[in-house]
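Shown here: the complex without one of its protein chains, the others still in place.
The first chain written gets the first letter, and so on, giving A and B; residue counts start at 1 in each chain.
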Amino acid sequence: MLIEAPADADVVETDEAVLADLLVEEVSIDGMCGVY
Amino acid sequence: MTAVAGDARASLGAGQPWQLSAQVGLRPERFGALAYHYGTRRLVFLNDSVLTDVVRTLADHDDVPSALAAAGVPAAQRGAYTTALRRLADAGVISAR
Partner (left out) sequence: MLAEHAVQRRSPLHERMKTGLEAPVCLTWELTYGCNLACVHCLSSSGRRDPRELTTAECTGFLDDLSAMQVFYVNIGGGEPTLRPDFWDIVDHSVSVGVGVKFSTNGTRLDAAAAARCAATDYVDVQISIDGADAATNDAVRGDGSFAAAMAALENLAEAGFVLPKLSVVMTRHNIPQIDGLRAIADRYGAQLRLTRLRPSGRGADSWDDLHPTQEQQRELHRWLLDHPDTLTGDSFFHLSALGESLPGLNLCGAGRVVCLIDPVGDVYACPFVLHDRFKAGSVRDEGGFATVWRDAPLFAELREPGSAGACASCGSYDACQGGCMAAKFFTGLELDDPDPECVKGHGEAALLRAAASGGSDRPHPGVGHGRGGPVPLALGPTRRMADAVR
């Protein structure tokens, strides 16, 4: 298995992070009002 | 709980194949898809139908770059899509083969 070397985290384009935010959003399965 | 930590650090670059994780249900929606991991009980919104196609077809390709290209992701956006896939890997939605 190829392991990715840690990137220079601070250098990762913030634009990409912002766009990725729009693509993927994690939500708690318990965080839905209206169930037991 | 399944140990996904090792998988999550696997490379999303050329030469490393990936797939939708076995314990994940992926349900198409008009905006993209919902992914639910039965083991960790984590729920993720895939807010984009192209991203959904990429995730669904990962197992058909030798690596992430080929899957992105096959799904028609413009070169300028592949960085963002790869970052999104990293988040899906961290959530256990996709795993390295």
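Simple rule for what comes next: a contact is a pair of C-beta atoms (placed from the backbone, for glycine too) under 8 Å apart; a residue touches a chain by one contact, two chains touch by 3 or more.
It should be emphasised that the depicted structure is a prediction, and the values quoted were computed from it without experimental measurement.
> What does the interface between subunit A and the hidden chain look like in terms of residue numbers?
Counting over the whole complex, subunit A touches the hidden chain at residues 19, 22-23, 25, 27-36.
> Residues on subunit B that touch the omitted chain in the whole complex?
25, 27-31, 34, 36, 38-39, 43, 45, 47-48, 50, 73-74, 77, 80
By definition in this document, only the chains that are shown with their structure count from here on.
> Taking each chain's centre as its mean C-alpha position, how far apart are subunit A and subunit B in Å?
The mean C-alpha positions of subunit A and subunit B differ by 12 Å.
> Per the contact definition, I'd like the list of subunit B residues that touch subunit A in the complex.
So the residues of subunit B touching subunit A come out as 6, 9-13, 15-16, 36, 41-48, 51, 77, 79-81, 83-84, 86-88, 91, 96.
> Across the complex, what residues on subunit A touch subunit B?
1-4, 12-13, 15-17, 19-20, 22-29
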